[in-house]
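All protein chains but one are shown in place.
Chain naming follows the written order as A and B, and within any one chain the residues start at number 1.
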Amino acid sequence: MTTVTGARHGVAFWLQLGFTLLVCMLLVAPMLLSLLAGVTENYLVGIESGLTTRWIAEVLRGYSDTILLSLQVALACLAATLVLGVPVAYVLARRGNWLTRLFEELLTMPIAVPGLATALALIITYGGVGEFRRSWLFILVGHVLFTLPFMVRSVLAVMSAVDLRTLEEGAASLGAGFARRFFTIVLPNSLPGILSGSLMVVTLSIGEFNLTWLLHTPLTKTLPVGLADSYASLRIEIGSAYTLIFFVMVIPLLLLLQALARFGQPPR
Amino acid sequence: MIQSGIGSRVLALALVAPAVAVFGAFFLLPLARLFVVGLSGPEGWRTYAAVLVEPRYLESLVSTMLLAAAVTAVTLAIAGTSGLFLARNRFPGRALLVALLTFPLVFPGVVIGFMVIMLAGRQGLIGTLSEQVAGQRIVFAYSMAGLFLGYVYFSIPRVLLTVMAAAEKLDPQQAEAARALGARPWQVLVHVVLPALKPALLSAGAICFATAMGAFGTAFTLATRIDVLPMVIYTEFTLQANIAMAAALSFVLGIVTWLALSLARSLAGTSVAAAA
Partner (left out) sequence: MSRDPLRFEPVPVRLNACAKTFPGGTRALEPIDLEIAGGETVVFLGPSGCGKTTTLRIIAGLEQPDPGGSVFFGSEDVTALPIERRNVGMVFQSYALFPNMDVAQNVGYGLRVRGIDRRRRDARVGEMLAMMQMEALARRRIDQLSGGQRQRVALARALVVRPRILLLDEPLTALDAKLRDGLRLEIDRLLRQLGITAIYVTHDQGEAMALADRIVVMSGGRVVQIGTPRDVYFRPADPFVADFVGTTNRLQAQAADGRLHVLGADVPWAGATGPLAVLVRPEDVRLDAVTGQAEAKVTTAMFLGDRTRLVVETGTGETLSIDAPGRASFAIGDTVRIAIDPDRLLAMPL
């Protein structure tokens, strides 16, 4: 679809470029404003009131536990989705029958079903198990359900693209048994998918709110839960500084993900 | 390994068993419990009927669906236009533009809500600008309009990426063939490009619709007074402690979003098959 007809562009090109830039501004403007507000002494007065890091320091003082818990949940979620998801993707890639397709369909349901509903269902079923309900593992379970389909899809996409069957038959013809093939052929060739899936899982887990809001307890607050608190009850500068910290955590992951998508595609 | 025979099947089962166990125990079983709890209230099965009969719930369901439909239509128009443009043209700064346009992809609903406050809230950009230009402060963040803005904001990146990926896979020779036959640019767009993008637009639109139906964080941040279905569920659960009603409403909401996605997937699937 690339039209490379020299450097001359028509009116249509400039109109569409202008429109796209406008859309981009709509998306970026509030991000910039909130970054600015996070380091402004008094947002109502404006930038003239001076720049400061005290709001960021205040957030780090008051909410560092939420940041740490979010990281802890995200990494645990990553480990769980790797252990659970990669074998599933492998089986889906190698065996296409009605049963595996059904399972694939079911696995994606937690994306389709609103997080609120899933969280409610979890509370109704396991809310009575006090130890479990009060621990951070309760949140982890929700995050694993929500992120697992992303891991499976990402790995499956790469596995389907590299023609795993032929590679494995080649390895088997050379005498490699299943375990050896899985670790020396399957995993290395699926690495781009595993990497992008991992980034996706960590990013989504750090930002998850719909499930977490119902699953958390006063002692298990994650970053987005803290964000919601700060938006509701604290001054706009603190909410902004908190958001700034969230951006700093998430945007590098997103940029990595995009770079991976651009350069990590298997050669055709 | 997994070719045929008993050994391979056992191995396949062993590989999926952990995921099946976790998924069954923490998703399928709770979902079934949710359905049963929805029946367990004093009204029995009528709890489910109330979703469609009682004006408060029905209105909420209808207005949520209307909101989601409007968000879907507007997002498809905006992101479709920009996505197609970005996929078909190469120019300096394009990569940066794409990166900026996809940032909100991973923002949680609460952050989206905060972005809406930054744009249309009491101290927001739109208010400040409108006060300077027209002398009147326009504030709409804490209403259905604010929620609409937030959902469009959130959905643009995903639709944009889907449209771009699909447009880059199109065979450029099809558009060239249409042009060779005398088609003008708009005819190429309407007769060739958009039909080829239909599966992508359908699936992106369905995800957009489902997200707007079920999202909670944005509404939660903007106000508790917006009566979209997720907010009603939350209120039933926490304030009214009407667990049966909350369960029934959640179940219905889940069914609606899941149906929207499945429907789009099967529609997109058949047209994908026709294009192969």
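Heads up, the rule we're going with is that a contact is a pair of C-beta atoms (placed from the backbone, for glycine too) under 8 Å apart; a residue touches a chain by one contact, two chains touch by 3 or more.
A quick note: this is a predicted structure, and the numbers were derived from the prediction, not measured.
Asks: Of the listed residues B:14, B:77, B:95 or B:181, which contacts the missing chain in the full complex?
Replies: B:181
Asks: Using the touch definition up top, pick the residue from B:192, B:229 or B:264 that touches the left-out chain.
Replies: B:192
Asks: Considering the whole complex, not just the chains shown, which residues of subunit B touch the missing one?
Replies: 171, 173-174, 176-184, 187, 191-192, 195-196, 198, 271, 273-276
Convention: only the chains that are shown with their structure count from here on.
Asks: In the complex of these two chains, what residues of subunit A are touching subunit B?
Replies: Subunit A reaches subunit B through residues 1-4, 12-13, 16-17, 19-21, 23-24, 26-31, 33-34, 37, 43-44, 80, 83-85, 87-88, 90-91, 94-95, 103, 106-107, 109-110, 112-118, 120-122, 124-126, 141, 144-145, 148, 168, 172, 178, 181, 203-204, 207-210, 213-214, 224, 227-228, 231-232, 236, 239, 243, 246, 250-251, 253-255, 258.
Asks: List the residues on subunit B that touch subunit A in their complex, please.
Replies: Within the complex, subunit B touches subunit A at residues 1-2, 11-12, 15-16, 18-20, 22-23, 26-31, 33-34, 37, 78-79, 81-82, 85-91, 97-111, 113-119, 123, 125, 153, 156-157, 167-168, 170, 172, 175, 185, 193, 210, 213-217, 220-221, 230, 233-234, 237, 243, 246-247, 250-251, 253-254, 257-258, 261-262.
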